[in-house]
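Only a single protein chain was left out; the remaining protein chains are all shown in position.
A and B are the chain letters, set down in written order, and residue numbers restart from 1 in every chain.
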Amino acid sequence: MGIRLSELAERTGARLEGDGALEIRGPAPLETAGSDEISFLGDPRYAGLLASTAAGAVVIAHGVAVERTDLALLRADDPSALFTAVVAAFAGERARLAPGVHAGATVAPDAAVAEDARIGAGAVVESGARIGARAELWPGAYVGHGASIGADTVLQPGARVLEGVAVGERCLLHAGCVVGSEGFGFDPSPEGWKRIPQVGVVVVEDDVEIGANATVDRARFGATRIGRGSRLDNLVHVAHNVVVGEHCAFAAQAGVAGSTRLGDWVVLGGQAGIGGHVRLASGVRVGGQGGVYGSITEPGDYIDTPARPRREALRRMAAAGKAGELARRVKDLEARLAQLEARGEREIAQHEEER
Amino acid sequence: MGIRLSELAERTGARLEGDGALEIRGPAPLETAGSDEISFLGDPRYAGLLASTAAGAVVIAHGVAVERTDLALLRADDPSALFTAVVAAFAGERARLAPGVHAGATVAPDAAVAEDARIGAGAVVESGARIGARAELWPGAYVGHGASIGADTVLQPGARVLEGVAVGERCLLHAGCVVGSEGFGFDPSPEGWKRIPQVGVVVVEDDVEIGANATVDRARFGATRIGRGSRLDNLVHVAHNVVVGEHCAFAAQAGVAGSTRLGDWVVLGGQAGIGGHVRLASGVRVGGQGGVYGSITEPGDYIDTPARPRREALRRMAAAGKAGELARRVKDLEARLAQLEARGEREIAQHEEER
Partner (left out) sequence: MGIRLSELAERTGARLEGDGALEIRGPAPLETAGSDEISFLGDPRYAGLLASTAAGAVVIAHGVAVERTDLALLRADDPSALFTAVVAAFAGERARLAPGVHAGATVAPDAAVAEDARIGAGAVVESGARIGARAELWPGAYVGHGASIGADTVLQPGARVLEGVAVGERCLLHAGCVVGSEGFGFDPSPEGWKRIPQVGVVVVEDDVEIGANATVDRARFGATRIGRGSRLDNLVHVAHNVVVGEHCAFAAQAGVAGSTRLGDWVVLGGQAGIGGHVRLASGVRVGGQGGVYGSITEPGDYIDTPARPRREALRRMAAAGKAGELARRVKDLEARLAQLEARGEREIAQHEEER
């Protein structure tokens, strides 16, 4: 049930080079693809794999030279977009939630649910909540009292939006995420930690994604905010009163502590940690496992803990790595200097003797 | 629908300075507050913001001088507590779970559920479990076989307490947390990892919080224990047989490996990691992303990986940061020393010639 390469080229608008009669079964990475699979060269750094791949065809940019003549090619200006189209051609339709409200869902009588919203088994919509047009609440999803879900937003299985949280349109909340948990705020007292009430909410703007089992805390007061178009990966944590700008991207397991404010297009690598009460300018990118404990005012790449500009951090690491060699050189200097000093003493003594 | 500042002062017992007729709409941070909002100066380090804030009123401690005369003030000895009261004055009532057992909940016939406990849609209480007075199980919460939930304890949506786990009174288990998962214990064998049975439980003492999507593993035998008053933030992990003392506080994404024992008032920063089989004395505080792989017997602040006393770690970091400069100085020394040595050789030669 494959697709002929010539048809694939036609469907995706690609330029075909090679055997159009080839029957392609599906996409695969260059390293593992077989002769009935199509692969993809996006990053020129991996061009070396072209020589060894067993793929029948490869998606590649115009102008990239390929020595092998047995390899069919689909070319386009943007090979990544082309490959996405190729992958889509082979992908089955994703399952959709059945229309309407499942008999096993629990929807409060005074919740405002759009007629064309879809609500699955075991989902719960509490009193005063609003569910927008074409929104989907998959099984086990939860929308708390007075919370609102914008049009075309999807809550995957077990995604939880707690009381009073406002989620925009076209958002994707992945399975098991929690939006609107209480902020972690306590005052110490001799009897123990006293909870500081967290009476704010979370505002999730349009086109945001929140990853599987990620957590976003409600504000102490006012709102924790996730800006339009931002993407949070799995197991990310965003604390109370954080303001995330537009089009930010946080890789898995990154965390942002309370009251921190990020500009737009801020990128956090996996497991990166941002301290509380700091500001990161638009365009700041923090590397994986990086730790930021002060504000950063200039865009660019920052790595290490505490995070520094990438170039400076690499220089610092390289220098620190030479500490062992340096110790040997200092030891050598000490020995040679001691020798010189000893000779100096002897010369002075001799000099005085000679006089 | 604001509150007049004079009324706010009266309700909270604050001393009013300035225009009591001001209508306040709600609380906001100093940096973003408008003229109909009230803000808060708690930390004197932020006093500079007083000059620029557009807030109509500010909560502040007695005795702190304020130059601006257009800024209304509410003063108290403890401005943090006062601001909490102010915030509460504006907060709507939080939603409560409806009384009784929801028709969509599943409660085993032999579970012992207090008459005034509240159990939401989709919550499950297994055989032999006990639910205390006024406890709340929000939708999707789960209480396993023989587990017990103390009086006034709240399980937020999807919080899960597995078989045999005992949770104390007045605890707050946030959405999606798991208490009582199997410990991660395996013996290697040529055929693979063999699971070591984990037949213990978890004991969660009174007044404990466990964050959203956090996980606490059951013991191999005996009990993993979370001491009275301790607070665990979101996505925290506590492994099997760990003993956490009283009033500890773990920030988000921190983790504690198996069989480690912590004293009281131990504080872990975000993403901190504590190795297995170690002990941390009461009053140890580990900074964000810190890594502790040996026992710590003295209270105080520890940072870095491997964690060291804060002052020592900062000194070490500063010294390591000078490795580049040191390398330049060593190179310079080598050149100068070589010159001296060469001169020494020449002098000896000349000396011998002169004789």
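Keep in mind that, in the parts below, contacts are C-beta pairs under 8 Å (C-beta built on N, C-alpha and C of every residue); 3 or more make two chains touch, one makes a residue touch a chain.
Source: prediction; values computed, not measured.
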| item | value |
| --- | --- |
| Identified contact with the non-displayed chain, of B:Leu30, B:Val124 or B:Ile226 | B:Val124 |
| Contact residue for the chain not shown (choose from A:Gly18, A:Gly120 or A:Gly185) | A:Gly120 |
| Residues of chain B (touch criterion as defined above) contacting the omitted chain | 104, 106, 122, 124, 126-127, 140, 142, 144-146, 158, 160, 162-163, 176, 178, 181-182, 184, 186-187, 191-193, 195-197, 199, 213-215, 217, 220-222, 235, 237, 239, 241, 253, 255, 257, 259, 271, 273, 275, 289, 291, 293, 305, 315-316, 319-320, 322-323, 326, 329-330, 333, 336-337, 340, 343 |
| Where the unshown chain meets chain A, residue by residue | 26-29, 32, 80-81, 84, 87-88, 90-92, 94-95, 102, 104, 120-122, 139-140, 156-158, 172, 174-176, 207, 209, 211-213, 228-229, 231, 233-235, 246-247, 249, 251-253, 270-271, 288-289, 320-321, 323-324, 326-327, 330, 333-334, 337, 340-341, 344 |
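Convention: only the chains that are shown with their structure count from here on.
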| item | value |
| --- | --- |
| Distance from the mean Cα position of chain B to that of chain A, given in whole angstrom | 23 |
